[in-house]
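Just dropping this structure here.
Note that this complex is displayed minus one protein chain, with the remaining chains in position.
Labels run A, B and C following the written order; every chain starts at residue 1.
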Amino acid sequence: MIILIKENTASADLREFISSLRKRGVTVDTAAAPAALILTGGSLPDADRLSALEFVREILPLREPYSLASRHLHPQNTVVTVGSARIGDGGLTLIAGPCSVESEEQTVAVAKAVKAGGAALLRGGAFKPRTSPYTFQGLGERGLAFLKTAGEEAGLPIVSEIMDAAQLPLFRDVDVLQIGARNMQNYELLKAVGRQEKPVLLKRGLSATYEEWLMSAEYILKGGNPRVILCERGIRTFESHTRSTLDISAVPVLRELTHLPVLVDPSHASGRASLVAPLSAAAVAAGCDGLEIEVHDHPACALCDGAQALTPDTFSRLAKELFALHGFLQKEACAQNVERSRCRWNPEK
Amino acid sequence: MIILIKENTASADLREFISSLRKRGVTVDTAAAPAALILTGGSLPDADRLSALEFVREILPLREPYSLASRHLHPQNTVVTVGSARIGDGGLTLIAGPCSVESEEQTVAVAKAVKAGGAALLRGGAFKPRTSPYTFQGLGERGLAFLKTAGEEAGLPIVSEIMDAAQLPLFRDVDVLQIGARNMQNYELLKAVGRQEKPVLLKRGLSATYEEWLMSAEYILKGGNPRVILCERGIRTFESHTRSTLDISAVPVLRELTHLPVLVDPSHASGRASLVAPLSAAAVAAGCDGLEIEVHDHPACALCDGAQALTPDTFSRLAKELFALHGFLQKEACAQNVERSRCRWNPEK
Amino acid sequence: MIILIKENTASADLREFISSLRKRGVTVDTAAAPAALILTGGSLPDADRLSALEFVREILPLREPYSLASRHLHPQNTVVTVGSARIGDGGLTLIAGPCSVESEEQTVAVAKAVKAGGAALLRGGAFKPRTSPYTFQGLGERGLAFLKTAGEEAGLPIVSEIMDAAQLPLFRDVDVLQIGARNMQNYELLKAVGRQEKPVLLKRGLSATYEEWLMSAEYILKGGNPRVILCERGIRTFESHTRSTLDISAVPVLRELTHLPVLVDPSHASGRASLVAPLSAAAVAAGCDGLEIEVHDHPACALCDGAQALTPDTFSRLAKELFALHGFLQKEACAQNVERSRCRWNPEK
Partner (left out) sequence: MIILIKENTASADLREFISSLRKRGVTVDTAAAPAALILTGGSLPDADRLSALEFVREILPLREPYSLASRHLHPQNTVVTVGSARIGDGGLTLIAGPCSVESEEQTVAVAKAVKAGGAALLRGGAFKPRTSPYTFQGLGERGLAFLKTAGEEAGLPIVSEIMDAAQLPLFRDVDVLQIGARNMQNYELLKAVGRQEKPVLLKRGLSATYEEWLMSAEYILKGGNPRVILCERGIRTFESHTRSTLDISAVPVLRELTHLPVLVDPSHASGRASLVAPLSAAAVAAGCDGLEIEVHDHPACALCDGAQALTPDTFSRLAKELFALHGFLQKEACAQNVERSRCRWNPEK
């Protein structure tokens, strides 16, 4: 942190301040004094607190405030292995399934279909965060049981959203814990999933910046769990034609900022089935590690979010195209460029 | 809900659809058919699901989707009584105290000072939701104990933020449970505080609309707890000069939409002590029921948010001015106008 | 500007860079080198250009980029005199009138009514910026003639929106040129009104920051016209209940940043007549120099924006209340506080 000091500050005040900082173990570089102090290490005081000091003109942060998530400090890509999927190793992982688990029959049918179509993981919501207390809230524990059965019958690991730390015991048989956009800053939940070993799929908050998102990932990493997967799912903007606005730049930017895998959810981002194909293609072209796509056997009857779900058939056709596009990008024309940016931090590739 | 039907829809499709709706107990008014259907009552299907139907052109909501929080259905103002404070009865309630509880001594000192200055409740954070896992997270249970002591010594009920349903037992001696902006859509927490009896001070989410906010209040009300207090604390905009942007219109608009009391937090909204006075005055002029203001005995040393805290002296002067302003607005010039809007739904006043 | 330099930068590169800066007349303070350079004066290069240099880690701005509009450099309040109104001298100036001039009869009637109610200027649109080319675009030159007549008959100076530099000759008899939100960054227009002498009422752009707004004011001031009045009219947010979101903090913040007068337009900010009274009261309490309020003799028949217009009667009652509130704030309880902030830069008061 750089502290810019106001002109005409009394030297005595400054000396006392520097001395108090050093008592806290902070290294104070005075090369730019009395105009500025450069602080590193130790227990840095709060910027808000400092800026209230009379002689402080401005506080300037020097570096990203996250360290465990930082690409700068950890150049190698993190690869999260789940079943046969290796998320983040340069391949394209598809996670597919219904928004909500509605019945065992439906979930098993969708699971088998998406497995055949190329999905590596099965998603399904049992606990649903809904804006209204009057809309369908998910089947809860029963839904998790259906999802487990479906995963077993199809031979797919399962992903489901957890909404509260107290639900952890219920998620015993879930392979990947998803944290939704509304809970991205539910810190007690982040701490709880950081204390256990399952991979965590962390969605971006509706109005969160990259830095806030990475800080939430840092909560999980700091707890001891290195298996964090980021998922861009669209942000809130003034455009109401789409449910959210897919921030496609998140893919290449996060590639620079962090070593964690980056997925894209085109279904929630757009809220409309007809946009899932072009947005998925765009995400693959931008270099994402995978996609989370909603698939429902009867979209028009889905208990939630039917308008954005693909049928299993459409999903299979799309998956085939996306794998072809991914292969093309890896091997052919874009090799010099996109691929390089993808792997620039990974000397092994 | 009004469903607009596409032109050239086959009558058979429409008949079958209407019949399926009626089987769900929905009342279908066909006066505008085949252009539109008007649906009321029963178990309305999801708008998303409906809009996926081939012949549906558009779905139009007819009414606010919340009912327990609705002014329309509950014209009388809700008054939440805490200690001697009657929040929502037309008076001006001041809640004051430090952002974070830091020590017993500090908290007791601030408590006595704000009580003398005119505050009716003492606020203080023991569990702090911080963007970074590396910044001060609050004193936790020990902080709640200090706050309790301070409240008792000053004779003030206490308000503190709860971050997780599992923390409820620790809040035994807290008089008002605060839910912060980041947890406005933590539905498990909302359900938990809805199942108990303490008043809940629900802050607006950083990018939440009025409707989303009222839907979160509805979660609490639906659980059986009618004692909900809303608190506008600023929303995220492109302006970075202030920490957030105080949405002053929230006060008169919520007055129309809901019977719940509406507070304003000028400290978090602005993030700067120098703005607390003008924003507080504006909030009182707009007709709020009270203010939540940060006060710290040594703002420059506060462990968080020092830049926005007032000293006890400044708070006392401001409180005096705000009560005078409130009195003026109630009795004098603005009587015909602002006051009337304040009380239009309350025939007793 | 502070330029933070990357570690391990070759000294030769840095020396060459410093030398090239000095050739441009820039003063380079190397007290913090090689970690940072502090640049002042001279013809500073573009931050974007600098940040592309290989050894530049970050560019940090040191000061507001506007100088003519800056309070820091011009502590005295600017007072813009129009007719008998002295906008910015601590009084409360009301500008009122119809959104659009529709007929001579209507405009004269409204002009007389708002004059009687306490308005000091008459507003009326002749050229209307409308999102759709199919909606009413204003009466144009004929509308300006009606407005002129109305102003003369009522004895009020007139304010009207100009949309293009080429329209300037048509505005010969208009006393104050208004620049609307959509044209806040129409730089050719800003330059044109900066080259003439009439006062300019500059509205804030729908998503503009304070700094961008002040930079637009700077365009006018730089042209030689010191008579600029700022007007906050709400910004675009995710809340759709109100047309825009009134950013009430703009009033006290601009007070600190600039010496120019600051008005508030509660009519466009809210888009609803029922919100004009509470928002006006809030704006006065926050310390604004005046208000621009839409008044129409038959709001339900207004050719545009009828929903937000007050009747002349309601305007008169509201004006009376606002003057009373302003008087109270000046003389009574808030004297120590709000008033002081209002006048802190004006030693004469």
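The rule is short, and it goes like this: contacts are C-beta pairs under 8 Å (C-beta built on N, C-alpha and C of every residue); 3 or more make two chains touch, one makes a residue touch a chain.
Every value quoted in this text rests on a predicted model; they were computed, and no experiment measured them.
Partner chains of the missing chain, restricted to those shown and counted over the full complex, are A, B, C.
Residue in contact with the omitted chain (choice from C:Ala145, C:Ala165 or C:Ala324): C:Ala165. The omitted chain makes contact with just one of the residues C:Glu58, C:Glu104 or C:Glu218: C:Glu218.
In the complete assembly, the contact with the undisplayed chain comes from A:Leu318, out of A:Ile3, A:Ala126, A:Val228 or A:Leu318. Considering the full assembly, A:Ser207 is the residue among A:Ser207, A:Asn225, A:Ser267 or A:Gln308 that touches the omitted chain.
Residues of subunit A that touch the chain left out of the display are 207-211, 235, 237-242, 245-249, 251-253, 256-257, 269-270, 274-275, 277-279, 281-287, 317-318, 320-321, 323-325, 328-329, 332-334, 336-338, 341. Touching residues on subunit B toward the chain that is not drawn are 2, 4, 29, 31-33, 35-36, 38, 60, 62, 236, 238.
Residue positions on subunit C in contact with the hidden chain: 46, 48-49, 51-54, 65-66, 129-136, 163-167, 182-183, 185-189, 206-207, 212, 215, 218-219, 222, 236, 271, 273, 299-308, in rising order.
Just so we're on the same page, only the chains that are shown with their structure count from here on.
Per-chain Cα centroids separate subunit A from subunit B by 29 Å. Annotation for subunit B: residues 207 touch two or more other chains.
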